[in-house]
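Beneath this line is the structure, given in structure tokens, with notes to follow.
For this depiction, one protein chain was excluded, whereas all remaining protein chains were kept in their positions.
Letters A, B and C name the chains as they come in the text, with residue numbers starting at 1 for each one.
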Amino acid sequence: MTALRFLVLVTALAAGLPLVYSGSYLYDAILTPFLALSLAALGLNLLTGYAGQVSLGSSAFMAIGAYSAYNLTLRIPGLPLVAILLASGGITAAIGLVFGLPSLRLRGFYLAVSTLAAQFFVQWALNKFGWFSHDSASGVISAPALQAFGFRFESPVARYDLSLAVVVLLTALAFRLSRSQTGLNLIAIRDHETAARVIGVSVVKTKLLAFLISSFLIGVAGVLWSFAYLRTIEPNGFTLDRSFQILFIIIIGGVATIRGAFIGAAFMVLLPLGLSNLGAALLPKSFDSGVLEMSLKVVQGSLIVLFLIVEPNGLAALGQRLWRRALPVRSGSKPDAQPFAPPLPETLNGEI
Amino acid sequence: MMEELRFLIEVLVGGLLSGVMYSLVAIGFVLIYKTSGVLNFAQGSMILFAALTVVSLLERGVPMALAIAVSLVGMIVIGMAIERTVLRPLVNRTPITLFMATLGVSYVIEGAAQLLWGAQVHGLDLGIDDSPLEIQGVLVSSFDLVAAAIAATMVAVLSAFFRLTRTGLAFRAVADDPFAALAVGLRLPAIWATVWATSGIVALVAGLLWGARLGVQFSLSMVVLKALPVLVLGGFDSVAGAIVGGLAIGAAEKLSEVYLGPLVGGGIESWFAYAVALAFLLIRPTGLFGRKPVERV
Amino acid sequence: MRIARIDAPTPSASLALEDISLAFGGIRALSEISLVVAPGEIRAIIGPNGAGKSSLINVISGLYIPSSGRVTLGGVSFDRVPTYRLARLGIARTFQNIALFPRLSVLENVALGRTVAVASSVAGQILGIGRARAERRDTLARATEILRFLDLAAVTQRPVETLPYGLQKRVELARALIAEPRLLLLDEPMAGMTAGEKREMADFIRNARDHFGASVVLIEHDIGIVMGLSDRIAVLDYGRKIADGTPEEVRTDSAVIDAYLGVPHAAVATPEET
Partner (left out) sequence: MRNLSAMIRGIAVGASLLASTAAQADEQYFPLQSYRVGPYAAGGTGFFGGFIDYLNLVNIRDGGVNGVKLTWDECETQYEVERGVECYERQKGHRPGASAWNPLSVGIAYAMIDRITADKVPLITINHGRTDSTDGRVFPYVFPLLLNPYSETSGIITYIGTKVGGIDKLKGKKIAVLYHGSPYGKETIPIYDLLAQKFGFEVQQIEVPHPGNEQQAQWLTIRRYHPDYVVLRGWGVMNPVALKTAQKTGFPVDHIIGNVWSNSEEDATPAGDAAKGYVAITTQASGAEYPVLQEIVKTVYGSGKGNLDDKKRIGSVYHNLGIVNGILNVEAIRVAQEKFGHRTLTGEEVRWGFENLHLDEARVAALGAKGLFHSIHVTCANHEGEGRVTFQQWDGAKWTVVSDWIAPDWALLRPIIEKSSASYAAEKGITPRDCGN
């Protein structure tokens, strides 16, 4: 199955889901945040997974996206939804570019820690300057409903559908990017910056481009997170913990794969929910909920460590192995033996 | 004029003393980074665990010395356990994977600490007087002075350990070149275990001093955020850098908050330290004392 | 004995080095090296371990900055070569320690060698329209041709990290060739190969020159191969050029014989440990 066909199939299933089932818990508590986090992780994966630039500032960029969208809807009434999304992503991308400048000089943990400057500075600035929150007395903003073509995305399913559409479109574009010459350039500077420079990859341009595109996606993810999911924007919601969460998603899901962002997000969203629901279901009601939650935290931490140990390439690789095992015939038709490759898009790397 | 100068000195001294406290946390990071290349984010939760253990034992009527001894043993065990169960299976993996693993570990330790001792907030009294001290009209915290002295003693003991003992020499050999160390027959796992145990001890000292300053509670683990800019400034792999970096960050942070803060509305401490570190890095990409990786092509 | 400058930089030369010196913290790695590579020439640089051969290539590619001297590439003269302009100046190189992108496939690695020729916008590439589409097709066609030329067609989809050493060396050559360089710098392309593989590689290099018309600068230890393959040979020892000339001239040069047979140096034919 080619990657694009797979994407279409999953999208069709996801889009058809509300026809079958419409309970709001599924959409409002699981799928919508899952989509928003997946998109953020996708953005971070382009930067960290593909281009090798570790960032701990993702949640700051989500915040920038969210605040941009809020101010755009507020200050330019009637701005179409598509424009809001594009502009919010664009503003985030521009700021991401600035915070990407140190990457030209720093690497590894030095770069990672320097992105924390972005994290703390953005949080401070959004909190400090009342303009960003329309001088709201409490600084916590209630996000207005997004509208397009006279339709208000208000019900859980509508907000899910909107998120799905945005995420699918951007994922398709990110997928195309990852297969393009520019996508190869990202990997080149990650794997061997010197060699990349020698063969003519512009390291400056490529790194900044990685920050630009990554921030764009994360910014849009921030809009979805605040407008489609929480429907409130508060700077405290975009803390370092969220940045870590997004980083976890790509490391556990699979670095430098598109599907890793989704698998990882599913893991990170569903694991705590699953454990918490399971605990609530299995244990007697009198059971101390504090003890339960702390135990869950221990379990969650242990599972993360365990997955890191047993699966170096993330759940994406694990899934791929299981898939191959399930379909032994197909794996034989890997194009190793083919003398000439079919057109580039499909063959540069056969899977998402 | 005199008044202003005295105030400036007060701020500076306060900043330097705070800086010592940052260094204390940063050293725990450096020890581990130097030998195994891991940025151990679980350091914060280890600090919490150590302090929580001591304070909970104290509240149950255990004498101070015994409580510290028990916690010490606990921290050594935890340090070695992390090395054995988490880091060793992950050897040769990317630094970012190791970092994420220590984040996972910090969840486990935080959960376990509260499971064991509860989520309550405690006061920790080390019996160190904290009335202000006036030296030449300049106000100095006596607690911070004592804390700085303790931190300095710890650094001295650690240095002596690494300079004078066999294990210490082995540690330095490993830090210099793991492959060479392996080649001459040093047992890496044993050294790693020692280093992790040592970082457990450092966490205990940091936990006690910070615990006395903040109270022992969940947010104690957040002191690591104060240590990160110190690490960047001083270099992840330099103990001396952690100390000098701590002092520099402490002073810069306080001076900026007092003199620069009012211009932009205050509260800039949270990011200013990072900005200082970052600005410095642009001049020296591996910090004050950090080593530049050599690339062979 | 120091060989006098036997050739002067000419505008038509692919590469000219003038009095290049290089020092690492007080230790001299290269001393006043001058060298000219004529178009279409295969030029070998030989010398014992630590003679400064790789350093010279790294100076040419701008990875090391010489303390003095000038490098003329494709008619442009530099005090320090800007690495990022290398490919645009028509220069491609391989590395002593293979510098491929390990998790990418052979085809992707080779396609990356074409980066310098890509002019389409990122948006165009994502949408796959117009120029980007044409470029992509062109890259694929060229890659296919080169992979066939280097007998790599059977492994195009394999991640390079799964290939044996000899094949990886060849992939690196393919990545260099796809850029259609006017000057090809090969840093020990045959290190660690068997005699058969070396002969094969020598053929590839010769064919590459004949087929693509590139000048080649080659570092190699195997004197036998070098003698058969090169048009001219420069010999380095202790960072100095001690001989320069045709294989025949070099073979009989007394300084060269001293350097290779003298006590401090390792035997010539031993492949260098990398």
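General observations
Convention: a residue touches a chain if its C-beta (ideal position, glycine included) is under 8 Å from a C-beta of that chain, and two chains touch if they have at least 3 such contacts.
It should be emphasised that the depicted structure is a prediction, and the values quoted were computed from it without experimental measurement.
For the chain that does not appear, the touching partners among the shown chains are A, B. From the set A:19, A:281, A:310 or A:326, the residue in touch with the chain omitted from the display is A:281, counting the whole complex. Along chain A, the points of touch with the absent chain fall at residues 21, 23-26, 28-30, 33, 74, 124, 127, 130, 133-134, 136-140, 142, 144, 154, 229-232, 234-237, 272-274, 276-278, 280-282, 285, 288-290, 292-294, 297. Interface residues of chain B with the unshown chain, by the touch rule above, are 7, 10-11, 14-15, 17-18, 111, 114, 118-125, 130-132, 139, 141, 143-144, 210, 213-220, 222-223, 226, 253-254, 257-258, 261, 265-270.
Rule of thumb we're sticking to: only the chains that are shown with their structure count from here on.
The centroid of the Cα atoms in chain A and the matching centroid in chain B are 32 Å apart. Chain A and chain C have CA centres that are 42 Å apart.
Of all residues in chain B, those that touch two or more other chains are 297. In chain C, 63, 95, 99 are the positions where the chain touches two or more neighbouring chains simultaneously. Here chain C touches chain A in the complex through residues 61, 63, 83-84, 86-88, 92-93, 95, 99-105, 107-108, 111-116, 118, 120, 122, 125-128, 132, 135-137, 139-140, 144, 148, 153-158, 175-176, 179, going by the rule given at the top. Taken together, the chain A residues at the contact with chain C in this complex read 173, 176-177, 180-182, 184-185, 187-188, 191-192, 194-204, 209, 256, 334-341, 343-345, 347-350. The touching residues of chain A, counted against chain B in their complex, run 48, 54, 102, 105-110, 112-114, 116-117, 120-121, 123-124, 127-128, 194-195, 240, 244, 247-248, 251-252, 290-291, 294-298, 300-302, 304-305, 308-309, 312.
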